[in-house]
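The structure's right below; bear with me while I get my questions together.
Just one protein chain is left out here, and the rest sit where they should.
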Amino acid sequence: MSRPTERSLRELAERIGARVEGDGAVRVTDLHSLEAAGPEHIAPLLDRRFRARLQDCRAGALLLDEGLAKEISESDERPRLVADKARLAMVRLLETFHPTPRPAPGIHPTAVLGDGCEIDPAATVGPYVVVGEGSRLAAGVWLEAHSVVGRHCDLGEGCRLHPQAVLYDETVLEAGCEIHSGAVIGADGFGYATDGGTHHKVPQVGRVVLEAGVEVGANAAIDRATLGETRIGVGSKVDNLVQIGHNCQTGRACILSGQVGLAGSTTLGDGVVLAGQSGASGHIRLGDGVQVAAKSAVLNSIPDGQKVAGIPAVELSLWKRRVVLFGKLQKLVQRLRGVEDRLAAVEEAAPVKDEEGRD
Amino acid sequence: MSRPTERSLRELAERIGARVEGDGAVRVTDLHSLEAAGPEHIAPLLDRRFRARLQDCRAGALLLDEGLAKEISESDERPRLVADKARLAMVRLLETFHPTPRPAPGIHPTAVLGDGCEIDPAATVGPYVVVGEGSRLAAGVWLEAHSVVGRHCDLGEGCRLHPQAVLYDETVLEAGCEIHSGAVIGADGFGYATDGGTHHKVPQVGRVVLEAGVEVGANAAIDRATLGETRIGVGSKVDNLVQIGHNCQTGRACILSGQVGLAGSTTLGDGVVLAGQSGASGHIRLGDGVQVAAKSAVLNSIPDGQKVAGIPAVELSLWKRRVVLFGKLQKLVQRLRGVEDRLAAVEEAAPVKDEEGRD
Partner (left out) sequence: MSRPTERSLRELAERIGARVEGDGAVRVTDLHSLEAAGPEHIAPLLDRRFRARLQDCRAGALLLDEGLAKEISESDERPRLVADKARLAMVRLLETFHPTPRPAPGIHPTAVLGDGCEIDPAATVGPYVVVGEGSRLAAGVWLEAHSVVGRHCDLGEGCRLHPQAVLYDETVLEAGCEIHSGAVIGADGFGYATDGGTHHKVPQVGRVVLEAGVEVGANAAIDRATLGETRIGVGSKVDNLVQIGHNCQTGRACILSGQVGLAGSTTLGDGVVLAGQSGASGHIRLGDGVQVAAKSAVLNSIPDGQKVAGIPAVELSLWKRRVVLFGKLQKLVQRLRGVEDRLAAVEEAAPVKDEEGRD
């Protein structure tokens, strides 16, 4: 799109805190994969398993960590950036080559703003954005086209709503949150008082708070609390199509992968990881560092640090053993049949007499 | 946000059909949880298991049912509202303290209305709403910002579309339906005629009917019928991210929890409950009152009243026994090995001769 900027390895190394091996004057315009990179690109080798790809790789330079740099030092002569943490260095390189576009501050003439909104002059409000009364947008907030902010919301510095993200009334986003298109934050929790076969809606009068640096994927849904707060902890990342029920609470730096579901009032500690399509039932706690395997269903509280899998979820190594055993059921049945046959033969050869002496 | 209104317990009791124990002149401004309530609040105690929380509870008043009122009558001296159905009473209290905002009727100047729309003067059409030709909005309909109504739709009295809800052409919402943000009602069913490896789209020319009082959660999707109707029964509640395929039919007062999926032409009786992330395959019937456990997959029709669980789903108690047995597989294998060893010893001590008399 725009003309690429060339940067020398030396300049890049300084910028991202890496060191150069080979010719630091070599210039590159972008980072590409080992397969796609050309002579004007740098390519990351982050995993030993992909070493063989170097052979056909046309990249002009490489990015790797100290260990891999040593390993390939004789077989590959390309200039390279060597970093302690190569994946983090890749992040910095990508940020350098692809800086997030920062739109000019200002309010698009088509935006509809409610009474009493406070919008920082350094915020950007895009076309057809609607902001409800009494909401506050801090500096650097970026509301893209068609995003909707309810009444009395509070968006901290640098928050970004992609097109058609929706915040219901009273939602709070601390600084640096990013909400992707179609995500809905603060819709009513799913709560009813059932009487005589009729479900009476429990008014959902709590709110949602996303702490600083939370990212929410496309078409995810985080419900407001019935009373009080649904709260997602600092730096947690929520993938596409995740469902978080009312009154859930997560610690910091949790990872909720695609299509994960948390029922109401689930509590996560810090650093909890839920893999894709897994779920947790309500009113339980997953302790700090708990890891849930894909497709699992956690029905009970899990202590800190445990890895779990299965439906219902059990300790991971136990689940693995059970899966192996499950695969051997057929053999188990055959062994049992063998035992029964042999036993019948034994019994026939030496009949067992019952207590009355009959056989 | 707005200044809270104080109400006496006596006034509240009358309003919600409860009775007062203690000083009916005590005034409260809101209902909060046992943990969060202050002296100016009333707090609900709906479950015996939470009795211990009363100790640190600062609420000025309590809400409970007759049984719990008796239980704590000596240990807790706070004035209280006592109701036959405390959870329903809580609903009424929340409705009292947090009435749903009713916007002024009228059509926002930015709304785009197709030819031949009939919009009741008592309906509210928000900013950037688009309504297709020939659609009808009854009194009290509230279309929030950016909601889109297709052509020839019919919305009954008091229906509410939250921001960015979408109705495709010909969708019918009976009175009192509420559709949350991002929900899509009436998109094409997933039907193809495959010929020579190519999938030819089957035109989806049916429609969706939501009967009175249906609530649909954020980012849920209910597909139109191929021919005829997809129909959700009176008072049924559909949670976030639920998928309902073409030509499904549900009875009244069904509950479809978060991320549930119904394949095409699934039929539910009245009062069916599907827990989170469960699913049902197409062309089957789940009878009245059927309950499906979280994460289960129902592959066959289920008779009235049955509770099921598992993949594929079986009767709940059977599934529970199997889960227990599954957990004992390791021991089972050990027992079998023990039997084999003992049998070998028996055989060695008293060799069994084969039919030719050899051992």
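Labels A and B are assigned to the chains in the order they are written; within every chain, residues are numbered from 1.
The criterion applied here is as follows: a contact is a pair of C-beta atoms (placed from the backbone, for glycine too) under 8 Å apart; a residue touches a chain by one contact, two chains touch by 3 or more.
These numbers were taken from a predicted model, which means no experiment stands behind them.
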Could you tell me which of A:L12, A:L31 or A:V149 touches the chain that is not displayed? A:L31
Residue, one of A:S181, A:Q204, A:T250 or A:Q291, that touches the chain absent here: A:S181
Where B:L46, B:I72 or B:V130 are the choices, the one touching the absent chain is B:V130
Specify the residue from the set A:R15, A:K70, A:R87 or A:H283 that touches the hidden chain. A:R87
Those residues of chain A that touch the unshown chain are 1, 31-33, 35-36, 85, 87-88, 90-91, 94-95, 97-98, 100, 110, 126-128, 145-146, 162-164, 180-182, 215, 217-219, 235, 237, 239-241, 252-253, 255, 257-259, 270-271, 276-277, 294-295, 311, 323, 326-327, 329-330, 332-333, 336, 339-340, 343, 346-347, 350, 352-353
Note that chain B touches the chain not displayed via residues 112, 128, 130, 134, 146, 148, 150-152, 164, 166, 168, 182, 184, 187-188, 190, 192-195, 197-203, 205, 219-221, 223, 227-228, 241, 243, 245, 259, 261, 263, 277, 279, 281, 297, 299, 311-312, 314, 321-322, 325-326, 328-329, 332, 335-336, 339, 342-343, 345-346, 348-350
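Everything below uses one rule, namely that only the chains that are shown with their structure count from here on.
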Could you grab the centroid distance between chain A and chain B? Build each centroid from C-alpha atoms only and quote it in angstrom. 25
